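Taken from a larger complex, these chains appear in their original positions, while the remainder are omitted.
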Amino acid sequence: MPADAVGSLPGPADGLPPLVDHHCHGVLRHAPDPGTFAAYLTESDRPPAAGTTFFDTQAGFAVRRWCPPLLGLPAHCPPDRYLARRAGLGPAETRRRLLRATGIGTYLLDTGLPGDLTGPAETAADGGGAGFEVVRLETLAERLAAGTRDAEEFTDALARAVRDAARTAVAFKSVVAYRHGLALDPAPPAPGAVHTAARSWLAAGAPRLTDPVLLRHLVQLAVATGRPLQLHTGFGDPDLRLDHADPALLTDLVRTTADTGTDLVLLHCYPYHRQAAYLAAVFPHVYADIGLSLTHTGPRAAAVLAEFLELAPFGKLLFSTDAYGLPELYVVGSALFRTALGTVLGDWVSSGAWSAEDARRVGAMIAADNARRVYGLEGG
Amino acid sequence: MPADAVGSLPGPADGLPPLVDHHCHGVLRHAPDPGTFAAYLTESDRPPAAGTTFFDTQAGFAVRRWCPPLLGLPAHCPPDRYLARRAGLGPAETRRRLLRATGIGTYLLDTGLPGDLTGPAETAADGGGAGFEVVRLETLAERLAAGTRDAEEFTDALARAVRDAARTAVAFKSVVAYRHGLALDPAPPAPGAVHTAARSWLAAGAPRLTDPVLLRHLVQLAVATGRPLQLHTGFGDPDLRLDHADPALLTDLVRTTADTGTDLVLLHCYPYHRQAAYLAAVFPHVYADIGLSLTHTGPRAAAVLAEFLELAPFGKLLFSTDAYGLPELYVVGSALFRTALGTVLGDWVSSGAWSAEDARRVGAMIAADNARRVYGLEGG
């Protein structure tokens, strides 16, 4: 029971409903070696610099703070000792112990990443909650392309696949920030242009999809379904150019989708989270995600959350962990969120700026209620 | 007497002179219905998202914190109860009670917004202070265009109107950030180009002015008068593209106006307030406004003010409320400013970083003295 489990992590989590993690990924089914474990602590896809380790980061320190006690070790114990204990327990027991301590009751899981990872139902079962799928558009297109060389066939299959996915998945996700940058032509590409682009791409063997026409087409297909569309914005791995991932660059797309009835959820956002909060404040169909930004900033999570809470209407912010690969990242994401929320709202109540009742209500909105409403989940 | 009134609001306001609100707007003469009231709490010009309300924002919470006690209700009381009490008092009495509690002694009021709003003298009379006019350039041009179809006649009338306004108004304001963005060609457009642009615009029936040549011409006309020019920068309603409103984009205009003797005042600035503070630090004729940014960030006002105070020389920051429509926004803007100033400077004195005497002096500079000097007000 997630609600019971809240108590297993320190922090002012009391009174929050089971969390809805509206954007996360599967975790490794097998036990990672130490180097693989460390690589999941960073957004870098490269080795650490000589003389440094990925454990010497806020994410590394946060794992050492929150996770060892859940496996019976003292907080801040050295990485080696933690990894040895983890290896002794095995991956399944580690997953179960860690996920059950997060207080997460619902997982909206992006299935578009590679690796031997747990799926939505499996992750949720480990954590004692419910799982739903988020479909990554670019992965969907790349998988379909593997089965065909014909552009017409491909585009038909793609349209069908997106429509089909909308029946079972709770949302779509676009990583156009990585593939092209967010300064996207917001107009739907003409059908002829889509076919031409598809033909070229398939002829080239359908490599990693970066064609702007096809990327725009994917976004438009998703918007047409009415399912919320999650868009990566802000920091991520170095494939991405940070300044091309400023969510303010999405303004034109935001304007042209304002009357479609489809909600846009800006993921991550950092260090442009104030820009994302602004868009959420002035456009009814725009929402902002606070995940990842908290996971990677450790004891600064309260400050970053507070910056989100400057302009963002309280009905527009959504909790997530963006955990990937390691169940530890679910622990860190949820523990930092609950600690940061308690610190920030607690301070505002103490100073008289907010009432305690408002703080409780807003906490529940960000933790779960907003996501339930936006994604149409039971109880929302 | 504003000085007496300071005590009516909680907060460490002691010792501040009557505030000079160097950028504000009129308030509604009539009683707003609940939906209209809520719409003034946001920069959005659209309805709230389904399941949300504009009261669930920092501006909404700040109104509920500061205003009910001024009308005899408990802080944080529900919106309905507050609005009922307000309706019972009537708009004139509400205005008087709220404005008299702000500690504002001088109002520099932008008269370029539509609506049945109080003017400078009227607003100041309600608040017990002095009122001055700030002339919005684009509105001036649009009003003049309504009376003529002849380009030559129009440009002559425009030049005359700007010169005339400079005799009575204390400053000009440009909203070129909304109409074009701040990446403006800083060169004065050639007279021939101005006439051509005016002809096209008038022939089209003089719609909302967005022609870059005419917008640049307006800026140059204002700069030539020597009156301070207020420029909207940073966040605002969704007409604006946030990334095109970064004050750093004004650098070329700042350079070309450096020796004109005219001061430029960067309004709002958020979330680019550190950029604005930088420009104020390195260019003698550039100033930065802290209004609006505080009103919309509630208990984060101290943090935002502190960010302004990193690079901005203390003689270069100006208080404002940017209040518009609701007298509540005057209350919130001034209360948050005084609370934030007390918190930030109080902490710096406690830690030994600043002396108490310096803190008192800098507080008075930002609250009133800088504005008196820049706008040439009595006592400045």
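Chains: A and B, in written order; residue numbering restarts at 1 for each.
Going forward, a contact is a pair of C-beta atoms (placed from the backbone, for glycine too) under 8 Å apart; a residue touches a chain by one contact, two chains touch by 3 or more.
This structure is a prediction, so every number in the text was calculated from the model and none was measured.
**Q** Count all the copies in this homomeric complex, not only the 2 that are shown.
**A** 3
Note that only the chains that are shown with their structure count from here on.
**Q** Starting from the mean Cα coordinates of subunit A and subunit B, work out the distance between those two points in Å.
**A** Each chain reduced to its C-alpha mean, subunit A and subunit B end up 37 Å apart.
**Q** What does subunit B use to touch subunit A in their complex?
**A** 10, 42-54, 56-58, 61-62, 65, 75-76, 235, 237-238, 241-243, 270-271, 296-300, 303-304
**Q** Can you name the residues of subunit A that touch subunit B in the complex?
**A** Checking each residue of subunit A against subunit B gives 246, 248-249, 251, 255, 258, 274-275, 278-279, 281-285, 306-307, 309-311, 313-316, 347-348, 351-355, 357-358, 362, 365, 373.
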